[in-house]
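As you look at this complex, bear in mind that one protein chain is not there, while each of the others sits in place.
Right after this comes chain A.
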Amino acid sequence: MAFSAATANFNPLNTPSLRSHDNHLVTSVSPSPFFGSTAKLRLSSSPKFNVHRRSGSVVAVSEAVKEKKPKSTPNLLITKEEGLELYEDMVLGRAFEDMCAQMYYRGKMFGFVHLYNGQEAVSTGFIKLLKQQDSVVSTYRDHVHALSKGVPARAVMSELFGKTTGCCRGQGGSMHMFSREHNLLGGFAFIGEGIPVATGAAFTSKYKREVLKEVDCDHVTLAFFGDGTCNNGQFYECLNMAALWKLPIVFVVENNLWAIGMSHLRSTSDPQIYKKGPAFGMPGVHVDGMDVLKVREVAKEAISRARRGEGPTLVECETYRFRGHSLADPDELRDPAEKSRYTARDPITALKKYIIESNLASEAELKAIDKKIDEVVEDAVEFADESPVPPRSQLLENVFADPKGFGIGPDGRYRCEDPKFTQGTAHV
């Protein structure tokens, strides 16, 4: 297995107790290898690169997933098709977000827009392993989750432009991406709000299997959220319930170290989020979230665990956002040195290198994908531009699934029967 662990330990950033005075990375936890894999992913052979890496291989803390596997001979982790799929998905995410930034500054979209640049490995690494019927629940940083799950770029861009052809008819916006067809259950503006919803989706999966006797229902739910959310009550309450009932869910923490301007270390008593899993009786895994192949490895096992009915997993992905919290964030608090450290670990560059060095595909093929994605994104913008804005009559549609909920008017008729009221549900 060609799986790289530059340093086989996890070192939380700048924690005093773990940092020696001469600035060496100190081993904080002696890692028990996740699946026994100590093989290395060759991302860079330069030693100085390795010294600056904060973390290396995947570390599992819980006993439950300890599987001792012998070291296997190095071979490729992915096939060519898989590699190109992963590459294309990450490039789509990056190009789309960059286009969002452009469009925002040109006044095509407004409000709070949170971009995912730098974190693509997490979305791609996890979501590309899912089936269509599996569910994904995200946060306000949800454009790329939507794209990875299969929502067309056109639909997402239109939604951002507030057009009626958007995936939510323009009614949701950047922070509320939903897709029934692709089982994307949101898009939530408040942090932590989606985690119970994800728990509910996982509950439905279990219910279908055990109560409705759909014996082959093995739908899994992924809940994505950030480091800031891990201090929120809903997170813990759901960890408890998911572990208690062995719900088919994976809790994916996108730890990018910053909650707007609040450093993870300044707000969290124990910054090692993966440790919180075993406290609830589920495995807690830490993974390098800048490395899509490592994320994919971990995701495979976590998702299979859930599918087998063994319950939830907490996966902490150490990642970083290259841009500010949102397009309105001046991003003044983050150390440029920290930023450049992570920019050097750009997941797309890393995967590209891997693909080329493993001879999975040529540079030309990858460039072709780049070009294709550029066209997809351009097309999405054009489509969104040309789409109509929602008419006034759309205002009251979709407030209620059953518009009788607007009540009975003074004339005895249901309000929704009044021609001035509109009714109906979204054209999905």
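Please note the rule applied: a residue touches a chain if its C-beta (ideal position, glycine included) is under 8 Å from a C-beta of that chain, and two chains touch if they have at least 3 such contacts; residues count from 1.
FYI, contacts and distances are computed from a predicted model.
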item: Among "Beta-hexosaminidase", "pyruvate dehydrogenase (acetyl-transferring)", "Phospholipid-transporting ATPase" or "U3 small nucleolar ribonucleoprotein protein MPP10", UniProt-listed name of the chain not shown; value: "pyruvate dehydrogenase (acetyl-transferring)"
item: Residue among A:Lys128, A:Arg141, A:Arg154 or A:Lys206 that touches the chain left out of view; value: A:Lys206
item: Which residue of A:Glu254, A:Asp288 or A:Glu397 touches the chain not shown here; value: A:Glu397
item: Chain A, residues in touch with the chain not shown (by the definition above); value: 135, 137, 166-173, 176, 178-180, 185-190, 193, 195-208, 210-212, 233-234, 237-238, 240-241, 244, 397-402, 404-412, 414-415, 424-426, 428
